[in-house]
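One structure, as structure tokens, below. Some questions next.
Every protein chain but one is kept in place in this view of the complex.
== chain A ==
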Amino acid sequence: MTAADESLISNAGAAETPAASSADVVAELARQFGDGAVTPQTTLTGMPVIWVPRDRLRDVLVYLRDVSRPFSMLYDLSAVDERLRTHRRGLPPSDFTVFYQLLSVERNADILLKVALAERDLSLPSVSDIFVNANWYEREVFDLFGIDFAGHPHLTRIMMPPTWHGHPLRKDYSARATEFDPYTLTVKGQEVEQEALRFDPEAWGMQRQGEETEFMFLNLGPNHPSAHGAFRIVLQLDGEEVVDCVPDIGYHHRGAEKMAERQSWHSFIPYTDRIDYTGGVMNNLPYVMAVEKLAGITVTDRAKTIRVMMAEMFRINSHLLFLGTYLQDLGAMTPVFFTFTDRQKAYEVIEAITGFRMHPAWYRIGGTAHDLPKGWDKLVQGFVDWMPKRLAEYEKAMMDNAIVRDRTKHVAAFTTQEALDWGVTGPNLRATGLDFDLRKKRPYSGYENFDFEVPTAVNGDAFDRGMMRIEEMRQSVRILQQCVDHMPAGDYKADHPLTTPPPREKMLQHIETLITHFLQVSWGPVLPANESLQMVEATKGINSYYLTSDGSTMSYRTRIRTPSFPHLQQIPAVMRGGFVPDLIAHLGSIDFVMADVDR
């Protein structure tokens, strides 16, 4: 075992679950279901990874959901096309693997279940009755991999248009536009596409008529001022009361996960910026950290702290955007201009440090793109001094406003249990009163060295979700202040052969580093075959990258779990019985961007 490996493991241990707890759950499962039923796999994901036979899957999931200190959240569900994978020694034979990541708040631990499927029999029992939020995830797997889920209530395409042919995330599905015939759209074709998007209430088990009234089906979006992007939600209305609604996503789908399979580990970084496009480098963080786990790189303290500082800059930036648009959705037109003034102040700092504004793609495998420029501390200090009085102003002028309170208090409220059932994370989860913040619970990138609090609220309504962001901005400002005061000295890049690109000073002096540099920027770094996963507390909730390396210059499979996806899935559950203006208030309070939902 090399020194790099050792540091990697200690890194993984610190960042993720305590080892004892993970052994517990594997032993528990083995006891419950017999040794043959569970096959552990060693990975760098920092959690137990267990292969489960298809016919035991539901039992295992029910057991884990109901065990003492339960795994109450289905955090992620997706699949891997394993047919072209070369490094899978010791793993059960599988053409397609579906994986289920469960999260336990009580244990502060995760578990990853995998089910092997053969190509001729791509079918699984649906688990949407065990975990309600499995519904959309299973539809996504069906859409992108063509795997059937028996017993699913509405197994249709979710990302691709209903008229689409093929399953894009399969390995035999081309990734490049040049491999297809040129795209054409005739008038007739357009009509077919539009007809395919027509909402059919019966297909969703909806009635067109109530006992005394005829319902109106209102198509809100994909172009609507309050849909926050290309998001469509079909409302079943009785007057203005929302009887039921069906969110429809996929209009912003760019196939980021597919792109990851044909970009080098290094050149995929800019794509991550555009997942949650208001999060900037916050998106780079889980990706580069997952890659660093695969590569066995330990990042310097300075690089870690710089990353934290820039990530928190973007958290404030994203929350400011949230605050402005949230209040605008409530009909207050002015605050957004003020929050954009603040955002401009933030961008001035970001621009000076990274050279870009919205999408700096500034983190690198093993560090950051540059060191901090001279005078950075004055810039950040200026922003830190500017923000608190502005936040106080927003709170006084808007959050204390009677109309704002009237519009948001007790609107679209949900409990902690409901939040966990639906996979809600981040400020929306903490608004229900649970202080589950990964920066505290599973510190990464040196968050354990910072002094800050995790704000929580009580009611979990649209008002609390708004207040949550203001409080979080205050805490982020505190973190920024600590970065300014205690920025560690040292290198901004790790001294490791897989650091990409290698430190420039060395590259200019050593022929060996020059060769590495050339290979890594032209061909790309080659990472050892393994699997790794990194979760971070992103701007909108927990964002994670689950990377599968097959020992190549490119990722074999990149699963991007974003917080906004489950947040949107939850909308119907909290909106039934509300009014149209309540729906708008709720949409504003979720804080989602469609790029983060559709990827």
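Brief remarks follow.
We adopt the following convention: a contact is a pair of C-beta atoms (placed from the backbone, for glycine too) under 8 Å apart; a residue touches a chain by one contact, two chains touch by 3 or more; residues count from 1.
Basically, contacts and distances are computed from a predicted model.
This complex has a chain not shown, and the name its UniProt record holds, of "ABC transporter ATP-binding protein", "Cytochrome c domain-containing protein", "NADH-quinone oxidoreductase subunit H" or "carbamoyl-phosphate synthase (ammonia)", is "NADH-quinone oxidoreductase subunit H".
Contact with the undisplayed chain is limited, among A:V291, A:I584 or A:V597, to A:I584.
Note on the undisplayed chain: of the listed residues A:E240, A:D301, A:E348 or A:E395, the one touching it is A:E240. Within the full complex, the residue among A:L218, A:V484, A:M507 or A:A573 touching the omitted chain is A:L218.
Of the listed positions A:A260, A:L327, A:L379 or A:M575, the one in contact with the omitted chain in the full complex is A:L327. Annotation for chain A: contacts to the undisplayed chain at residues 216, 218-219, 224-226, 239-240, 327-334, 337-338, 341, 398, 401, 403-404, 406-407, 579-582, 584.
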